[in-house]
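Yeah, one chain of the complex is gone here, protein chain that is, but the others are all in their spots.
Which chain is which? They are A and B, in the order written, and residues in each are numbered from 1.
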Amino acid sequence: MFLIDCPYCKESRDQNEFSPAGEAFIARPQNPEDLSDAEWADYVFYRSNHKGDQWEQWVHTNGCRKYFLVKRSTISHEIIKVAAFGEVTSDSEL
Amino acid sequence: MRIENHSSHQIDYSQSLTFIFNNKTYKGYKGDTLASALVANDVLFFARSFKYGRKRGLMAAGVEEPNALISLEIGGRYTPNLKATEVMLYDGLSAVSSSNPNALDFRALIKPFHRFMPAGFYYKTFIKQKVWAKVENSLRALSGFSKAPTEKDVDVYDHVFHHAEVVVIGGGVAGISAALEVLNNSKTERVILVDEREHLGGELFNEFSTDDAASTWHKDSIEKLFSYMNEDNSRLTLFLRSAAYAWYDHNYIEVLETNATGESLVTEQGQAARKTIHKIRAKEVILATGAHERPMLFETNDLANIMLSQSVRRFLNEFGVISGKDIVLYGNNDSIYSTAIDLNNINIKCTVVDVRSSEIQSEIVTNVKGLGVKVFQGYAILKANGTHLVRSIELSQVALQGKEWNVSGGSQQLKCDLLATSGGFNPVVHLDCHCGAKTFYDEVSQSFLPQKERNNRQVCGSVAGVGAWQDAVGDAKNKAQLTLKSLGIVKKINQDKLSTNYLNFFNVSQFFTPVEILNRPKVFLDMQNDVTTLDVALSIREGYRSIEHIKRYTAMGFGTDQGKTGNINGIAVAAKFLGISMSEVGTTTFRPAYTGVDFGAMAGREIGDFFDPQRYTTINDCHVSSGAEFEVVGQWYRPWYYPINGEDIHQAVNRECLAARTSLGMMDASTLGKIDVQGSDAREFLSRVYTNAWMKLAPGSCRYGLMCNEKGMIIDDGVSTCINDNHFIMTTTTGGAASVYSALEMWLQTEWSNLDVHLNSVTDQYATIAVVGPNARNLMKVLCQDVDFDRQNFKFMQWRPGTVCGVDARIMRISFSGELAYEINIEANYGYYIWNQVALAGKKWNITPYGTESMHVLRAEKGYIIVGQDTDGSMTPMDVNMGWILAKDKPFSYIGRRSFSISALNSEERFQLVGLLTKDEQVVLPEGSHIIDNKSRSIGYVTSSYYSPILGRSIALAQLKGGLSKMSETVLVKIVQEKQGLKEIPCEVSSSVFYDINGEKVDGND
Partner (left out) sequence: MEMTSSKENFNPEFRSTFQSSLDRDGLLICQEDLECSELDDKAVIVLRTSKDHKKNIEVVNEYFGVDLPEALCISSGNNDIKCLWISPDEFWLVDNRQNKAGILDKIELLPKGMSMIDNSAAYGVLEFTGKKMYSLLARWMSYDLGGSLSSKKVVSTTLGQAPVIVFRDSEDKLLMLVRHSFSHYVAGLLKDSAKRI
């Protein structure tokens, strides 16, 4: 059971207080109707499933209930960085 | 046998105990393990091996023991596959060998065929499924160890969380030393010290009889530790009899503490926990787990009374027992000589056989020779002889030529009745590697050492290769200083000097066994699974190179001992056969658990009523008094039906449904999720998450909403109520409450943070009581005086605030049954009171409480879906014939809308929700039955099915391929009928609305 530093509570908490919430930096298209079926499917279904460090969304379910960002290694499970939602964007980190 | 006049920390000779092993009665003492007591009683055979059924004796004295597997006690306290070396003796203990060495054994009887049954035998022989199916049960019955338990575990197990700044794993010399150093140099830091044995001291006890400094150091250190323990609000916690078995991320250590192995813990005061799992989060960890001795390899090395040298020494010093009189000590390092000294001191005959040449002249070698003990230097044992039990050994001279050991000269025989070997020491690195840390092979110590650097962790003592106890003290202090620095307590660290040769205190020779010995038969590596050096050779011949593959091919290291004595030897053998270095072979992956953990301990108290939270509404006591049967919905316990006068479920449900349709029913609907939505963008938010329109819903009105995910699939539904323009209350299904709330927050926080909306869960805030039936209005008029219930003034899908029996309430005209109905929402603290008031006032109309089963029937009669029952995450609104609910002109592309136009979601072959009417009206289709085509392939299945009392016949809802265009057609549903087997039931595809098709009943009669 690993620890995550919640950026809002500003405290290290056990994993069981959190829930994973998918890959980070996936923005909902502003105009879904303008997308082709393939483009829409890309947003709905496709994820990068990266081997290595990846940015993920997590939510502090049994805590402050806020969503935030975690940079985690999918190889070693090490948590490299934690950020409040919106504090990092894909541009600055990838 | 027992040594006379023996004294130790371990044994209390004033407390004699009686126990039974394999149906014979024996005596022992408090402090004995089952193993030591049996050694005292000259028991030599403990069990049989897994595959070949060979009779085995003890090899070790601790957790690394591979052979002595026993089954302890019977019935509710039965525990299989315990090692006799780990079981503390208690009065009345009863145990049997896991696999009886004294009875006839089929595996042993077919011994001549064993050479045809190497690793891979079962797989290759029985690979054809048909053959395996015939023999599987008999083979499984023959092999293996203890039988599985058949009765419920009667013991109690606890879990406790702990937090500490420093956790020291291992309470031997190094562990004690490290703990003291931390305590002596800190003020408030919490320290936990864990050891698997009964007393702190580890292997140091072996030194007491020959080294006074050792016993003095021990005495002083324990005193100091206990003075810390006895302080007020002590910051030192000591766990003895506690095995640290897992090390997870961020220094999360799990420890299994044993309170009692098999004794009953039931007293007048209650029942104590038999074992406790301690879950410890540590800032810093100091690993001081010691090292396990590894055996020497030679032919027939698995005979009984072939043991590890330091284990023999431990049995001697700690327990005062020995299993032989004419002992040979054999090894490749200095440690066998300390055993020789201890034996010599009590006048037991021993001979030393040392593979190292006479050029090795350590001080201890000289001492032993000086005592008159016969020492063979530069000799190796080729084979052990005896039937089941060692009687003699065959030895020959060996020499090291370059990196290869070679046998030279002829062989000679030496008699012995106990052979104790030492091939060096394996640091107990397992825990360190659980989180992926690596080891490296150190040529000096001839062992795999833990990786040098690792965050927030130190290793000290023999696990770090430090062999001498004095050096271990210094090493532990040094490492503790590093820990203190890491904690920010000290800035400049003290470092004691260790002796120059501290990594090879025992002068271990280069990894030893001549290849000609390795190529002999029956050179066992893994005692428990009968894996020999030839099996390793076979796996390599068949192309397996990686040690992970070799392990799995041969089953080496698979057993309850997890290869503690065998794996490193196995790696050396693989290295030799592959022609590469130990380093290149590497170790297999170490995973939790380090030692066995009882399933009961794993479960702790999360069993029975505590397995999952049982959630109840505040009205629950009323349901219990009414005799309701309950069903579990998610975590909620909801009344299922209310049987009276011995009714079965069908009778009760029929009565409840008819009451609701003809007069008056009442139901507890408090479990539904309720989400309070407030803010100037509340309407916009609802519009985005539901498929239907919200912008014009007036305050005082309610609307049913359907929620889809981005894939266009229905995930939830419920009625939302407009309190005012900035305030709505959504309801969700009972089971979906948490996930819907979570999904809504996700959209709000991650996509639409610009919306002025707040969501709050109010599921527990309100109790909801549904009053249902033609007499509902009449009842409401009695219960509530300050609301106009006239049908023109309080329409369907509207709500009013009012006072019900003196309590503020929101009253909503919502109906899940199609009948005239009102839902009374009050603060949950009044739920119980209002339910009783409703029941009282409703007596006049024979008000009937009904549960979830009747609720399901009533809504099914009206064709209302239940999300999660009639839908399964693959149904769109069109699939359930609710295309009408999709608002056409919402400016925002609400969740799921874009998916509706994907071609796959518009195919005519999609499963669509329809009604099914069985031709034989009294047949009720089982839910889940499949609708089949003329080739008996499934084209759909029954999602909901009931007997409808108001219609006098069965009804069902089903998903059917292209169902909406098959109205009035006949289909076949395949079911299993009691006593008649498989049948195909003809059904008419119908509308999903079976009753009150025009919706006339919802306004009532008055």
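Basically, a residue touches a chain if its C-beta (ideal position, glycine included) is under 8 Å from a C-beta of that chain, and two chains touch if they have at least 3 such contacts.
Everything numeric in this text was worked out from a predicted model, so none of it was measured.
Can you tell me which of B:Gly75, B:Gly436, B:Gly806 or B:Gly883 touches the chain that was removed from the display?
The single option touching the absent chain is B:Gly806.
Quick one: which of B:Ser227, B:Asn345 or B:Asn760 touches the chain that's been left out?
B:Asn760
Would you mind spotting which of B:Lys30, B:His162 or B:His650 touches the chain that isn't drawn?
Only one listed residue reaches the unshown chain, and that is B:His162.
Could you tell me which of B:Tyr90, B:Tyr248 or B:Tyr616 touches the chain that is not displayed?
Considering the complete complex, B:Tyr616 is the one touching the chain left out.
Using the touch definition from the top, which of B:Lys781, B:Arg859, B:Arg953 or B:Lys974 touches the missing chain?
Of all options in B:Lys781, B:Arg859, B:Arg953 or B:Lys974, contact with the hidden chain holds for B:Lys781.
When the complex is taken as a whole, what residues of chain A touch the one chain not shown?
Chain A touches the missing chain through residues 1, 8-11, 13-14, 16-17, 62-66.
Residue by residue, what part of chain B touches the chain that was omitted?
Within chain B, the residues that touch the unshown chain are 156, 158-163, 190, 270-273, 279, 281, 605-606, 609-610, 612-618, 621, 636, 671, 676, 678-680, 756, 758, 760, 762-766, 781, 785-788, 790, 803, 805-807, 827-833.
Please note the rule applied: only the chains that are shown with their structure count from here on.
How about chain B: which of its residues touch chain A in the complex?
Counting only chain B, the residues touching chain A are 248-250, 252, 279, 281, 436, 710-711, 742, 745-746, 749-751, 753, 893, 897-899, 902-903.
Quick one: which bits of chain A touch chain B in the complex? Just the residue numbers, please.
1-3, 14, 19, 21, 27-28, 31-33, 35, 37, 40-41, 43-44, 57, 59, 61, 65-67, 76-77, 85-86
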